[in-house]
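Note that this is a trimmed complex: some chains were dropped, and none of the rest were shifted.
Which chain is which? They are A and B, in the order written, and residues in each are numbered from 1.
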Amino acid sequence: MSDTVDFSDADAFTAYCVANPLDASGAVCVIEGLDTFFLLFAGALVFMMQAGFAMLCAGSVRQKNVKNIMLKNLLDACGGALGFYTLGYGFSYGASNNAFIGTSDFAITDASSGPDYIGFFFQFAFAATAATIVAGTVAERCKMTAYLCYSFFLTAFVYPVVVHSIWSSDGFLTAFTDEPFRGVGMIDFAGSGVVHMTGGATALVAAIVLGPRRGRFYDEDGNVLETPVTFPAHSVALQILGTFILWFGWYGFNPGSALAIANPDSAATAALCAVTTTLAAACGCVTAMFFDSVMDSRVTGEVSYDLSMAMNGALGGLVAITAGCSVVKPWAACVIGIVGGLVYYFFSKLLIKLKIDDAVDAIPVHFANGMWGVIAVGLFADKDLQGIAGYSQAHQGWFNDFGDLNLLLVQFCGICWICGWVFAVMTPFFMLLNFAGIFRVDPLEEEVGLDISHHRGTAYDLEPAKQTDVEELMEVRASRHGKVEVP
Amino acid sequence: MSEIESLSVFESCTAQYTTAELDNLLQCISDGSAEATAAAAQDISTGLDHFYLIYAGALVFFMQLGFAMLCAGSIRAKNVKNVLLWNLMDSCGGGLAFWVTGYAFAYGGEDDSPTWTFIGYKNFFLMGDDVNLSYWFFQFAFACAVSSIVAGTIAERTQMKGYLFYSLFLVGFVYPVVAHAFWSTNGFLANTNAEPLWNSGAIDFAGSGPVHMLGGVTALMAAIVLGPRLGRFHDDDGQILEVPNDIPGHSTPLAILGTFALWFGWYGFNPGSTFSASTAVAGEVAALVAVNTTLAAAAGAISAMFTSTYFNYRIEGVHTYDVAYTMNGLLTGLVAITAPCASVDSWAAVVIGIVAGWAYLAGSKLLVKLRIDDAVDAIPVHLVGGMWGLIAAGLFSTPELLEKAYGQSEHVGWFYEWGRGSGNFTLIGTQLIGILFIFGWTTAIMYPFFWLLNVFGSLRVDPMEEHAGMDISRHNGSGYIIEKQDKLLDASTSLHQRRSIALALKTTEKAATE
């Protein structure tokens, strides 16, 4: 500092040294290091959601397909990483002259500094999440090859386009530009729309093209069953394990989307996100479960508590709050969670009515609640919080300003865009796969289970030791020590 | 801050003092510079502290996973759905109860005055702008842990209804009162109070008392009112069995998974209780806490395992190593170090852990003697461990570390009072008062509460349901559907046959082309 400033000019010197008190000491460095650490932490938590999805899906399917679904979840993370690395990140955030897609920074070649790398890491975790949502829906009947094709395609192309349009500063719906769409741009803080709806919409298309599992809605001869057969989950412990891991991971997903922590606004935003995330999940869980209990008890006369309702309700609440977690008040988070629980309940029933088979109910959780989350922002967004979270304050949620429908409208446009894009691209894609005969496994393999037919045997072998061996051991012990009786 | 950003200090100063004397100008420059520095540092610290609390809160929340898996693994397969749902409800119902009243009762409206209050009164529903949200988040995770502790003890025989009632009541009211006493600046036991009890206040860094002991006492009350599971201490005709029936857990992997998850979560629970990582002192305290937590856990596991192995060897003549004792010993070590983690040396952490392992074993045997049935041994872990933790803090707290962590060292651990030659009982006395307070308050409230629930028939399930298992009776079917190997293999025979034909065809074809 003393080298560059002319001390004889007292005014200039004081102006400089007072205006730049932090450059000299390296406090700026602390900020960058801290922000990087924050994203590293958040990215790792979001990554952990992969484990959550894997456990949840594995628990929810039948025992004979466990290995298959776990491998798919593992490959989501791996294929997703490579897909997003080679193409996806460039399409999402690469510099571009158009509002549709990025055109540079493939294989993160432009990255030269910490923020670039950590940005990629954090975004990769999101992309992998979008891909893994579909795994559960198409479980038990989708071919491995098809799955790999689609998960690469999704992370490398379909999802990045959505990201570019909504989150990159070049996108046409983005809020992060000087002149956003209708003065505000789409508010999707952590990706109810971008991540969950994209994944959920893909799952919907896949489920329709793929058709239901054998024996779910139709009997052996293809006749419609009067009551659809429910395939119960094979391990509740795994399901709940997965749910808790997902909830844990969401504390990286939502607060992490503040993308920085070393300034008061970001810090306040991240703290708020942690609270709203918690409340929405809790409300979603309680609502879905008790609503189901009440409805059920009116039919059967006995009160029962359904676990999958509880946990999918919680996940529904989490998905719903993801868009608005930084711009709604805690009470609104509760309302969003409550409605999220109901949205899940009814959409789940609707899917069954429509004979669309979703092995883990990922469509109601991610698609329906993703949509609700995006809408909820249009209803509940709070002007002050928008400011703190770095959004335009030109328009706020409808409930906070009854004369102003702009934000709600923008949110609707976002929904239409995501649905339209995903349906338009993925429908032909899946139909092509189907036409080529590499989408669905053959009926015999499905009957036998994918583990035996494609993964060299079952996932479990709980065979205990041979009884004769055990008895022999006990007898020898008893004679040796003279104290133990043969059980 | 914003003003300083937009306008250089010099500019703002000269604008104010165009005609001022030189001294004034210099003074202003100097002040402005100091202010800008402080503001920038303040910004970073604020961010860092929020981050730290979110990190720690997330880890404490992860303990819910740990409790769920531990409980699920430690009970019979027929009730696994039930107990998992309870644990999920702890986070959800508990979270909401803490939002509605819990936080307000515990910390609402606290001020710096030396007044002792019984309960907070503000920020219900998180209303008001004066709540630090990341602090709320961290505290929420603590509150949920309290009610999860009880879930394991009363598993396999309690009605869902009863569970929900007590869980909401515990998190919404009973726990906050104790947390208020220990941790609010207006609490009578809080050393953050200007004039706490005996001018000392209790040392409970992260909650051996308010969290674990409270959960443990509640579990004890519930277990007494509920009675043991069918077939545990009595036969079908209600005759007392000579040797109590052990009811082993159905899945060791789940239990160990839960144990590791809890241990991991404890690295948020204990170090997070500094609430800050933005100063060198806070960082150093947190580091010490992490180390002590590790050592106490390790020592607890080792002492419980080898002690039980030794006693068992004397009876049976074979060395067996009991997994359940080991992991519960470990957890007791963790519970015990929770109160003194910031104020004891690392060797003391090892000692605390070793004693905790023994305390657990003794507590566990005692419960069986008294025919109190604890499905997962949560009472010896949390009640006994928590009590020992509070006592240990009164024995081993060193002056230097108390100074660092709490900024006071007037009253120190009893062993160090000795070292000073005083033998002053103040700190250990306060710790004992804390124990009595928790015991008295919880018993006085929770025993009648459970008794009433029981009278109204909302506590225990009927024997038929208990035999069939809660999963089938209340949760639409069993938690596991794992068929026998043979059946699956049968189904695959036809597939394999077809495969062999395909392969044979291919080989022939290949041979033909060559």
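Everything that follows uses one rule, which is that a contact is a pair of C-beta atoms (placed from the backbone, for glycine too) under 8 Å apart; a residue touches a chain by one contact, two chains touch by 3 or more.
The shown structure was predicted, so the numbers you read here are calculated from the model rather than taken from an experiment.
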item: Formula for the entire assembly, written in the chain labels shown; value: A x1, B x2
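Just so we're on the same page, only the chains that are shown with their structure count from here on.
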item: Approximate Å spacing (C-alpha centroids) for the pair chain A, chain B; value: 28
item: Partner chain A, residues of chain B touching it in the complex; value: 8-11, 29, 32-33, 36-37, 40-41, 43-44, 46-51, 53-55, 57-58, 61-62, 64-65, 68-69, 72-73, 80-81, 84-85, 87-89, 91-93, 95-96, 99, 125-126, 132-134, 136-137, 140, 160, 251, 254, 257, 315-318, 471, 474-477, 479-483, 485, 488-489, 491-492, 494-495, 498
item: Residues on chain A engaged by chain B in the complex (per definition of touch); value: 11, 14-15, 17-19, 21-22, 27, 30-31, 34, 37-38, 41, 45, 62-64, 232-237, 240-241, 243-245, 247-248, 251-252, 255, 260-264, 266-268, 270-272, 274-275, 278-279, 281-283, 285-286, 303-307, 310-311, 314, 330-331, 334, 444-445, 447-449, 452-453, 458, 460-463, 477, 480-484
